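Let's turn to subunit A:
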Amino acid sequence: MTTFKALFNQMGKKKRRSVYLLALLQLVAGSVFALWAFFSNGGAFSNTDKPVAWFVMVATFTPFTDIAYVILSAWQNEKEYSSQTWRLVPISSSKFYLANILSAIVNGLYLVLIQIGMGIVTFLPAFLSKDIRTNIWQINQAFGKETHFWQKVSDSFPIGEILSAFLAFLLFAILVYSIITTLNLSSRTITDFLPDKHSKLVHFVIMIILIFIFIVLTNNLGGLLNQLRWGDTDNGLLAFAESNLVMALIDIILGSINIWLLKDFHEGK
Partner candidate 1 sequence: MQFQDNIPIYVQIEKYLYRQIALGKIKPGEKVPSVRQLAVDLTVNVNTVQRALNQMNTEGILEVRRGLGSFVTTDTELILQKRRELIKDTMSEFLESTAQLGLTPEKTLEELKKFIEEEKGD
Partner candidate 2 sequence: MNKLLEVKGLTYKKNLRTILKDVNLDVESGKIIALLGENGAGKTTLMRIIVAIAKHYQGKVLLNGDGSEVYRKANIAMTDNLKGLSDSTKVGEIEEFYQKLFVDFDSSKFEQLRSFMKLSNDMKLGQLSRGMREKLEIALTLSREAKLYLLDEPFSGIDPMSRKRIINSILLWKSADSTIIISDHFVNEITTILDEVVTVKDKKIASHLSADDIRAKGHSIEEYYESLYADEGAE
C-alpha cells in the first residue's frame, strides 16, 4: 500500500514545476517591464522612483501569477483524477483526494514564499538611492524612539485575526479546488450514464447546467446564512470564526461528495 506522504510528494512534484515556471515568468516579465520603464524618458517612473521600478513591476504581476497557478494546479488535479496512471496507485480515494488538494495548496504557499523572496531581491537596488536610504533610516529612527514597538505591532495586527484570516484563506482555497472537482467529477459521472453519442457536447451541456444549479444554490444558501447570523458581528474574531465554520462545513460536504464519486463512479482512463 502506498503512503499518503509518497503520493503527496509525487503530486507535489508535478505542481512544483508550475510554481517554478510561473515564478520565473513573473520575474522575467516584471524585469522586462522595469527595464523598459527605466530607460524610457518621462515614462511611468520619475527619476526618484526609478530605483523601485524593478520591485514595483515584479510585484504588479503577483496576482496574475497566483491566478495562473490556481488554474494550472486545478487542471493538474483534474487530470490526475481522470488518469489511470495515477488511479492505479494503491491508496484509498479519500487519501488520494486529500493528497491532491493539499499538494496544490502547499505548493501555492510555496509560490507565495518565492514571491516574497523575489520582492526582497528586487527591492535591493532601491538601497542604491540615497533618498530611499534616508527614508528607511528615518522610519527606523521613528521605530527606535517608540518604546512600545511590539505592543503597537500587535495592536495593529492582532495575532488571533491573522491566524483566522490565514485559516479563512486555506478554507477558501480548499473550497475553490473542491468546487472545480465536484463539477468535473459529477458531470463526467452523469455523462457515463447517458448514451455516448456526442459525448463531448453532452458533457459540456451538463457542465453548464451544474454550474447554473451551483450558482442558484450558493445564492440561496448565502441568503439563508445571512438570516441565521448569530452573535456580535462587530467582533472581528467571532465573525471570522463564523464564516470559517461555514466554509469548513461546505468543504467537508463537497469533499465527501468528491470522495464518493472517486470511489464508486469516476474511472481513470
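The candidates came about this way: all candidates are chains of the complex that A comes from, given by their letters.
Just so it is clear, a residue touches a chain if its C-beta (ideal position, glycine included) is under 8 Å from a C-beta of that chain, and two chains touch if they have at least 3 such contacts; residues count from 1.
Owing to the predicted nature of the structure, the values given are computational and were not obtained by experimental measurement.
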Note to self: Need the partner of subunit A in this complex, chosen from 1 or 2. Which is it?
What the structure shows: 2
Item checked: candidate 2-touching residues of subunit A, taken from the complex the two chains share -> 1-2, 6-7, 9-10, 79-80, 83-92, 192-196, 199, 263-269
